[in-house]
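Only one protein chain is missing; all other protein chains are in place.
So that you can tell them apart, the chains are marked A and B in the order they are listed, and the count of residues begins at 1 in each.
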Amino acid sequence: MLELLQNSVEALNNSHPIIQFCAYLSLLFIVIIILLLVYLKNLRDRLRIKGRIEATYKKKYESDLIEYLYAGDDKNISLHQQKIIDYFKKNAENRLKRKLIIATFLKLKNEISGETSDAIQDLYYQTGLINSATSKLKSKKWDAVARAIRELTLFEIKEAHDEIILLINHPKKEVRNEIQKYLVKLFRFDGLKFLDVLENPLSEWDQIQLLEILNKFNNLEVPDMNNWLRSNNNSVLSFTLKLAKIYNQFGVKDEIIALFNHPNIDIRIEAINVVAHLGIYEAVAILKEDYFTRSLEEQIAFFKMMEEMAMPDDIPFIREHIEHDNFFIRISVMKTMNLITVDDDNTFKINTTATDFTIDKDLTIAS
Amino acid sequence: MNLDLPEQLINFFDYIFFGFAMAAILSYIILAIISAFETVNYMKKNSFVNYTEILSSSISPSISIIAPAYNESLNIVENVRSLLSNHYVNYDVIIINDGSKDDTLEKLITAYDLVKVDYLINNQVATKPLRKGVFKSTNPAFEKLIVVDKENGGKADALNLGLNISTNKYVACIDVDCLLLEDSLQKMIKPFLEATDHKVIAAGGVIRIANSCIIKDGKLLDINFPKNHIVRGQILEYLRAFLLGRMAWSKLNGLLVISGAFGLFDKKIALEVGGYDTKTVGEDMEIIVRMRRHMEEKKVKYRVAYIPDPLCWTEAPDNYKIFISQRNRWTRGTIETLKKHKKIGFNPKYNSLGILSYPYWFLFERLAPILEVLGLFYFTLLIVTNNVVWDYAILFLIVAYLFTVLFSIITIIAEELTYHQYTKRGMGIQLIKTAFTEPILNHPFILYAAIKGNFDYYFNKSIKWGEMTRKGMSNN
Partner (left out) sequence: MNLSKKIVLAEDNSILAKLLQFKLEKEGYQLLIATNGKEAVDLIEDNKPDMILTDIMMPFISGLEVISHVRNKLEMKTPIVVFSSAGQEEMVLSAFNLGATDFMSKPFSPNELIIRIKRLLQ
């Protein structure tokens, strides 16, 4: 055996460098493979245990939460409830369990409102979970900070406002976005004040998130949007146009009309799209005037708008474009003509497009 | 035989093959490292993202799912039902029945209460004409469904008709038998909506292999590791490519291919470049290259995004015949695409597309199988002519084999650390076993298919797509 080994080593040392290299490389690979296999086994075992813990505790936490919510009377915390609070408190010391507890609380809190929802928030305080979140705000890791802010948002912790606002200019955009969502969720339209000074772009994803948070509130007092519509930040313009549309802010029509001449084409088109929804009829004449100087995209948007805004005296103008090269304009023209003219030579019989498609919806028997 | 080839010649070839092998190994390692960093980054960014808000939002962009179908009668009803149950709100499903010879259309009409409707189609890309027409449902619960029956024209042609019909801004081009997870659309649309200083033109996802998994009622209930070793090998292969390859390419903005099984596109740009090319079998790769090229020429900042989360599950070939046919097609697709766009190769005008992606693909995807086979011939030749080299040959093989095994094991670890989908007891061992057997059981066939692909490309123009018999996704 030993002789074989000695001979091999000797042969190796005498051979071509490539061979030597390959031999050593192979040896290296084998060693690494063995080490990795050991690590892999260990990893899978750990993950399996983690999975089991999660499954078990998930059930437990869910039942405990329900018990807590209905164990006491409205005034005082019963003994039973206190036991549960302590139980959660103790478990929360473990990172994995804390995550599970918070996830359980949120899973329910997101679906319901009213007393029960408030009770869960109360529990968040009682168990001291709030402390772990507020302390993470000071973390050096941006994802920990962002997660903490999100948690505080979901549990609607107003007290954290002052600490969070300090981070408003955090270098990471994920953190900044979480702060924006926090402000809007807790302070509604007041929370949007950051739009006054926002320099970074607000992506469409962020805009949707913010709009959906606002959407959940009823009876909102909508603020004056005029100066947002004069912002230098195009994403603020875009966002405000969406707000104007959703909250029917007819009052800002002058600013919207002003945007028809904005340097950015996407803003111009978005402004045109808002016109129909808000019924800003004076815009029609304005857009008709410089129609021919506008790009094709804007013209398409214009005709789409005309589908809902056209008046009988617009017919001559519209009719000129019947034979337009562009498919969408032709369709819009025909739709518009059909809508505003009745029993006229101007009506068309067209094959319906997808949007006009009507099916017999009266199929079901309502009880 | 005793031919004494000049030593210099031997050395020369040795260094060539050795050099190529080392370059390949190095490139895999670099890509793996970049992928690892990027995946960690992605997971950090998305661990707390709330995807539910975008679902119900009235301003969330609308998406059309376009799925061509050819002779899919066995599963079409179930597949469509699965597509209709996605959690995204603003979307529709366009099924293009590409001249099926079976009763695909009839089954759909019955199951979904379809009636023929008049439909004005904006023919932005030329396609084969309609056959029986356009159908929609009379039941409001299936309002999202549009079924189109057309003359057979192939997958690319069918997708193009889908592009013409869709009135939405984004299109998801998928294989009809793909199982899309409920949150796949919102995860895929995110990069498009998050980009502020550049345009995302397309996004690709991860394809996971569904063989042996329990899929019931269009939902993925249980993930199993199949017994078939051809499929096992493919699982590892896909994991390697998706976990340790594509993520890196996405970061380098060099992603050349999005899987045809699931990809999301900006419809306007897809139409701008003329839609899918019906003359190639690699239409999924070709359109991406063409779209990228278009954006480079327009000098607009852009990106092809990639989502590493498992979102799409599909069936993989489980016998050698179909497997080889599939790989053959992939090879021809690669050759066709690279050839069609050879202008961009090594062309600095095309930035990373021309300087990084194209050369890499050309060298390590297109040429690699050829070089590998040549290498094998070469060593066999030397051995037969008694020019020594047993030790070379064997050592090369050993190094290559060990590296592949090592890389596979790293892949398995990466999978455990990220998505950990194969959780059951014993699967770990099976995965490891596959790492050791795949180079022997699968790779030779991949090699053979690649060579045959080259052969067919150059000498056998009549072959096209090949058959894939449907086995059905639901296991009873």
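FYI, a contact is a pair of C-beta atoms (placed from the backbone, for glycine too) under 8 Å apart; a residue touches a chain by one contact, two chains touch by 3 or more.
If you're wondering where the values come from, they're calculated on a predicted model, not measured in any experiment.
Contact with the chain not shown here comes from a single listed residue; of A:193, A:216 or A:230, that residue is A:216. When you scan A:47, A:77 or A:108 for touch with the missing chain, the hit is A:108. Screening B:27, B:57 or B:168 for touch with the missing chain picks out B:57. Mapped onto chain A, the footprint of the missing chain covers residues 62-63, 65-66, 69-70, 104, 107-117, 212, 215-216, 361, 363-367. Residues of chain B that touch the chain left out of the display are 52, 55-58, 81-82, 84-85, 87, 89, 139-141, 143, 182, 217-219.
What we mean here is this: only the chains that are shown with their structure count from here on.
For the pair chain A and chain B, the distance between mean C-alpha positions equals 28 Å.
Per the touch definition, chain B reaches chain A in the complex via residues 14-15, 18, 44-45, 47-48, 50, 53-54, 56-61, 115, 117-120, 122, 124, 136-140, 146, 165, 167, 190, 193-197, 391-392, 395-396, 398-399, 402-403, 405-406, 409-410, 412-413, 416-417, 420, 423, 425, 428, 432. Across the interface of their complex, chain B is touched by residues 15-16, 18-19, 22-23, 25-26, 29-30, 32-33, 36-37, 39-41, 43-44, 47-48, 51, 143, 146-147, 150, 174, 178, 201, 203-209, 211-213, 215, 235, 242, 246, 327-328, 331, 350-355, 357, 359-361, 363 of chain A.
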